[in-house]
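Have a look at the structure below before the remarks.
Note that one protein chain of the assembly has been removed; the remaining protein chains are unaltered in position.
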Amino acid sequence: MRDSRSFVSLATDFGAAYTAICAGVVSTIAPAANVLVLSDEITPFAVREGAMLLRQALPYMPAGVHVGIVDPGVGTPRLPVAIETGRGDVLVGPDNGLLVPAAAGLGGVVRAHALENPAYRLPAVSTSFHGRDIFSPAAAHLATGLDVADLGPAVEPLPLDVPSAVARDGELTVPVLYTDRFGSLVLGGEPADLAAAFGPLPYGTPLDVAWTDPAPGSARVTFEETFGGVSPGAPLVWVDSSGWLGLAVNQGSAAEVLGLAGVETVVLRRPSAR
Amino acid sequence: MRDSRSFVSLATDFGAAYTAICAGVVSTIAPAANVLVLSDEITPFAVREGAMLLRQALPYMPAGVHVGIVDPGVGTPRLPVAIETGRGDVLVGPDNGLLVPAAAGLGGVVRAHALENPAYRLPAVSTSFHGRDIFSPAAAHLATGLDVADLGPAVEPLPLDVPSAVARDGELTVPVLYTDRFGSLVLGGEPADLAAAFGPLPYGTPLDVAWTDPAPGSARVTFEETFGGVSPGAPLVWVDSSGWLGLAVNQGSAAEVLGLAGVETVVLRRPSAR
Partner (left out) sequence: MRDSRSFVSLATDFGAAYTAICAGVVSTIAPAANVLVLSDEITPFAVREGAMLLRQALPYMPAGVHVGIVDPGVGTPRLPVAIETGRGDVLVGPDNGLLVPAAAGLGGVVRAHALENPAYRLPAVSTSFHGRDIFSPAAAHLATGLDVADLGPAVEPLPLDVPSAVARDGELTVPVLYTDRFGSLVLGGEPADLAAAFGPLPYGTPLDVAWTDPAPGSARVTFEETFGGVSPGAPLVWVDSSGWLGLAVNQGSAAEVLGLAGVETVVLRRPSAR
């Protein structure tokens, strides 16, 4: 049973207005809920970016109901789901993998149910705005105490498809997960991947970063604990606040300075001794 | 009489910071109010876009006080108004037509009063920021229970000037109302206009869309119930979640893919049998 002032977060690729409509639906059904827009500016249709955001952010939210909507399949038969986590949250959104990494970070999936019960949808369900008509009403009813199982049949959530980092001796190939607002790249690898490729890596060690697509390029960077470890304008590899590897420029945009727009994979190497 | 936790929404063309200043003014005067930023990113000075947003969004908000500000005339003698609706909301903003379509969708205008009583303004009223100095204080006092009539003299709100769809036999001319964040065009017509031009129109029917300004162009599209009715990258005409006609591209931007930037009117036709 939730208390009378439940916490509901919303993360979408809708922009301000459509996300606020969802917030309005939540407040209409659950007037005492504390509603926070976690993001309304996920890149449209970028399921992986949204999943990384939820995985990163939700551990810092109060336990509550968290709506995540990046839904290229709206209007097709993909399921809407609610996923209860070990921490006691319920994650609500499309069953396209978006919610699953976040659930893993909140104690794992306890149970998941499809949002099929018409009692917990708006009376008229459109084909293009399930955020308003299906996800937000479900979240609001959950915030007022509804049990997840009352929403519909139990389902097994689909996983998110994310490429893995590949560590070979002296070389780490990592996917670029997304580029943040500062132009810093978040890489799909963790400190353990660095260690697998290079062994213990002291701060201050130089690394070469190379890429081939959409055009070949490379840069000499430094592995650092903080941005302040390099001069303004200089690039670094560091471990970001969520434990992901990052490629950044101190007080600048790595995407712009290094010419990384559109790059999907980078390779890190120790500079040769020559 | 409103309850102690009233709902106040804000929709402006101010950006985040100036809109938040308005929210701060509301919370200072009405600390118990639940304040939601419905939008802070309406295109600057786009009264029609703002009006369409309010018309679309407010039915999904709790009954409450809704501030809408797109105000090219700030600093001129246009009136600030509060409009009480049949549903029990009060809409607050400039008397330039912005609020009127939304009021019509909330049970109609019950009464409207100019915001003239200095007791419900900030002590110093600037010439350029009526959102902060006039509209937000009025909204906050309304949220704490003030009667609309205490704000000032009764007025008749000015209508919004929107062009109408024109249906001729086999042809529908519709204005483009605005382009949303996904690059989809919202058209100033409804399903009844489609029926007037074409009779019953089954999903899957092809249509030709043509425009002449700012440069001539045309596209073959399909009338569909959902985005998923066409392949990714393919265009469609559909009825959006507010009942307006829309011109979109599945998982893409119609404005970009079809070259519709700056287009203000489109003509829909049945493809000729040739």
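Think of it as A and B in the order they're written, each chain with its own count starting at 1.
The rule we apply is simple: contacts are C-beta pairs under 8 Å (C-beta built on N, C-alpha and C of every residue); 3 or more make two chains touch, one makes a residue touch a chain.
In this text, all values refer to a predicted model and were calculated from it rather than measured experimentally.
**Q** Of B:73, B:107 or B:163, which sits in contact with the chain we cannot see?
**A** If we include the chain that is not displayed, B:73 is the one touching it.
**Q** Can you tell me which of B:129, B:182, B:198 or B:244 touches the chain that was removed from the display?
**A** Reading the full complex, the residue touching the unseen chain is B:129.
**Q** Mind pulling the subunit A residues that touch the left-out chain?
**A** 5, 7, 9, 11, 34, 36-41, 53, 56-57, 60-62, 180-182, 225-229, 232, 238, 240-241, 251
**Q** Residues on subunit B that touch the omitted chain in the whole complex?
**A** Missing-chain contacts on subunit B: residues 14-17, 20-21, 23-25, 27-28, 31-32, 35, 44-45, 72-76, 126-129, 132-133.
As a convention for this text, only the chains that are shown with their structure count from here on.
**Q** Return the distance between the CA-based centres of subunit A and subunit B, expressed in whole Å.
**A** So the centroids are 31 Å from each other.
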